[in-house]
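Yeah, one chain of the complex is gone here, protein chain that is, but the others are all in their spots.
Order as written gives the chain letters A, B and C; numbering starts at 1 within each chain.
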Amino acid sequence: MSILIDKNTRVVVSGITGREGSFHTRQMIEYGTNVVAGVTPGKGGQVFEAGGKKVPVFNTVREAVEATQPNASMIIVPARFAVDAIYETADAGIPFMTCLTEYIPVLDMIEARAYLDAKGVRLLGPNCPGLLTPGEARIGFIPGEVAMPGPVGVVSKSGTLTYEVIDALTRLGIGQTTCVGIGGDPINGTDFIDVLKLFEADPATEHIVMIGEIGGNAEEKAAAFIKEHVTKPVTSFIAGRTAPPGRRMGHAGAIVEGKSGTAEGKIEALRAAGVPVADNPDDIAKIVAERMGK
Amino acid sequence: MSILIDKNTRVVVSGITGREGSFHTRQMIEYGTNVVAGVTPGKGGQVFEAGGKKVPVFNTVREAVEATQPNASMIIVPARFAVDAIYETADAGIPFMTCLTEYIPVLDMIEARAYLDAKGVRLLGPNCPGLLTPGEARIGFIPGEVAMPGPVGVVSKSGTLTYEVIDALTRLGIGQTTCVGIGGDPINGTDFIDVLKLFEADPATEHIVMIGEIGGNAEEKAAAFIKEHVTKPVTSFIAGRTAPPGRRMGHAGAIVEGKSGTAEGKIEALRAAGVPVADNPDDIAKIVAERMGK
Amino acid sequence: MNLHEFQAKRLFAEHGVPIPNGEVAYTPAEAREIAARLGGVIVKAQVHTGGRGKAGGVKLGRTPEEAEAAAKAILGMNIKGYTVGKVLCDELAPGIEQEIYLAVLIDRANRRPMIMASAAGGMDIEQVAEEMPEKIIKVHIEPSLGVRSYQSTYVASRMGLPKELWRDFHKLLTGLYSCFKANDASLTEINPLVITGEGKLLAVDGKMSVDDNALYRQEKVAAMRDVAEEPVAEKQAREAGINFIKLDGNIGCMVNGAGLAMTTMDVTKLFGGAPANFLDIGGGAKADQVAAALRIILSDPNVKAVLINIFGGITRGDEVAKGIVAALEEVQTDVPMVVRLAGTNAAEGMAILADAKMETAVTLSDAAQKAVALAQGSN
Partner (left out) sequence: MNLHEFQAKRLFAEHGVPIPNGEVAYTPAEAREIAARLGGVIVKAQVHTGGRGKAGGVKLGRTPEEAEAAAKAILGMNIKGYTVGKVLCDELAPGIEQEIYLAVLIDRANRRPMIMASAAGGMDIEQVAEEMPEKIIKVHIEPSLGVRSYQSTYVASRMGLPKELWRDFHKLLTGLYSCFKANDASLTEINPLVITGEGKLLAVDGKMSVDDNALYRQEKVAAMRDVAEEPVAEKQAREAGINFIKLDGNIGCMVNGAGLAMTTMDVTKLFGGAPANFLDIGGGAKADQVAAALRIILSDPNVKAVLINIFGGITRGDEVAKGIVAALEEVQTDVPMVVRLAGTNAAEGMAILADAKMETAVTLSDAAQKAVALAQGSN
């Protein structure tokens, strides 16, 4: 079992013929991901070959949907085209998309997120490493090599820090149901709480690891949610205790964010919700092992 | 019992100091409607008096909400201000509003409806006569004098035709739970199906009268819905059998609407769903009486 | 409100949609001059109705002489009741490779503007829609997003448009939607959209309808109303704020509320009568509006009887009755009338009308039957 993706998930890749897109799509197919279609405007009719598989390329997502019925999308296109790709994917009726692209302007994401919410479409990202169900499928960058199947659900704002934690879990023999990188952008599609809900409902997930970082108040909201709604044990880490306060302009940010956003505030909130917070990422896997009785 | 409004509904009126607004608000208060606030920008602080009641006037709906906690709104302002009033009411957190204003441009309503759907706010109208729960409360124009409490739910696209039908029911001694005028604009907030759902769920409603007219396909969709989901008896009338086909420009309308929109198509769909359709509005009340065993 | 082809296309062009050079001629001589300037034109009747091609309202004018002759033949022609008062003389397209159908309109069912397109453009698009619905491409537009490039790409790709034209097509479609939105249109249609021999897109014919409710903020479009062509009765009704449509029967109808007005017509027909019009005097039913409505109804010589059906509602029946009596005094007429008042204070109102020696009725059926009898002269 897993959340969001497994080996049957049918993936369409927007930007499949690009440099980044073709590289990562190839890796995903080699990992076993069921990539059924690619999209690049003007390249409809081409075939993308990887791992002995032939993936048809379409001009638009809607044509890809009409021909290949994908149920998940990966968007890996330059920032100035990414928002259009998000709208296109939602419009084509795909219920779940992952956008890896970074540097999308925040006002664009505000409008896109409102649109997706109205449509009931789930977006993971943008500016995220994607997600991985070990041994089954991968959308994005999370290296399958450091992961193994098992009972721990991992959710994180970070990229390489997440790989680090997955690696440490695997080295202690603790596998993962699914590892989800939600990305650290100010406005994103899927938040800690969304993923916590899925892990809570997933029978295969026995333990949850949540990795946060300074900024915003997603960790504080997650802590409140865990206290009320999560019955499974959660172990956490917050990056950025020593980060200097951002160079704020004006008074507005301080008034809006107040004391939330700092590492101390987040750690306090999580501990108050009964979540152990490791001081050092090296300790996370140890705490999880201990709590799981390993 | 009733749907949407009763004597406890707390109503705020946008446009309360206008000519139309003050006239109808006065009538509503005299009927027993619990009008708790009025809104006219620039007239905040004034007091509207009617039926021995003093209703405070605010500059904005949000201030009215902060002070008087209304849970329903009536909008009766000129067309060029009506869409703004709709947004304002939704923004202020009021879950149900009735917009009586006619002549709102259709592109404005398209955007407004999308916004309301995303917010989960219900709009009745625009360009509708409002609704009436006999003996309890009225929002809009439906004359309380011709109605009486009882077991029939009435829903209609029309104004005066509805009064006619209510009057006929009352004269046969058949009262109404609630009478709802959804309005005939191409894009509106509440459709037949929404009201049918409410009547179906309302224990006091035993019989439903649905009055449609030519144009659009709301009646056809309602017929399909009745067939699947409505267990209570429905009696209907469709106005416009002799109306000439609209003077259509171009081919687009014909391609989009096909054969839907005509009286014949609607009557056929309703009869196929087991709904008797009267040939003459004079007969509706008689059919209802007969079907109710009166 | 419907626009003429030349008006629609000028508005399209303001939003970057390529249209042929062309000018409007009101006389054959003008058509000759235009053709001399443009070097060969197509001469097209400008009337608010379809089917002008079949009616002979479109002719070639390859030379100034031919254009003059074409205009002479078309001007003054009667097409479905409309007299042609002007023709559009458009430069001929430089070869036609393909004819495409392209429209932006409001799709009520989905509550969105919608792009409708087909590679099988030309005259018989309704037939295409019926027989090969898969050849009609439909794409909804989110008003807050506008036309996105993936949407034009989808339409272009599905139509099999040559890739070199995709960018131009996106620009054209964006322009068409921009025109639609900026002018509060309910329809903008290009049929055909032509790919010329030079590989360019060209909007050869154009139709456009604008939302009447938005005319208050569309002054330019409102000023395009072709008063010359509008029937007098409709013009009067519009100016009096009355909703009026002329029909072919002989029983004039005056009703408050559109639904009740249609129903009154339906019941009249049910009893063997033929309504002469649809007329909704709207809310209030004040004396001056009743008078205006009566004048409009009676201006139709076919009208042999008038049926007035007013549901008193919030306006009280006695007040309505007084309004009717006052209006009748003002509008002297011999045409027989039957009046039915219902709702609040209907009885008092009916009494006032009976005192004024008017034929009254209690139910709508009763009123309709009496009106039918009056129209047949059997009263």
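Everything that follows uses one rule, which is that contacts are C-beta pairs under 8 Å (C-beta built on N, C-alpha and C of every residue); 3 or more make two chains touch, one makes a residue touch a chain.
Worth saying up front: this structure is predicted, and the values here are computed from it rather than measured.
Touching the chain that is not shown, out of A:Arg241, A:Arg271 or A:Lys294: A:Arg241 (per the contact rule at the top).
Note on the undisplayed chain: of the listed residues A:Thr133, A:Ser158 or A:Thr262, the one touching it is A:Ser158.
Residue in contact with the omitted chain (choice from B:Arg62, B:Lys197, B:Lys227 or B:Lys286): B:Arg62. Counting over the whole complex, chain B has residues 41-42, 44, 59-63, 84-85, 87-88, 91, 111, 115 touching the chain that is not drawn. Considering the complete assembly, chain A touches the hidden chain via residues 24, 27, 79-80, 103-108, 110-111, 113-114, 141-143, 145-146, 156-164, 167, 184, 186-187, 211, 213-214, 216-217, 237, 239-244, 247, 249-257, 279-282.
As a working rule, only the chains that are shown with their structure count from here on.
A comparison of C-alpha centroids places B closest to the centre of the full protein. A separation of 53 Å divides the Cα centre of chain A from that of chain C. Rounded to whole angstrom, the centroid-to-centroid distance between chain B and chain C, based on C-alpha atoms, equals 28 Å.
Among the residues of chain A, none is in touch with two or more other chains.
In chain C, the residues that reach two or more other chains under the touch definition are 142, 144.
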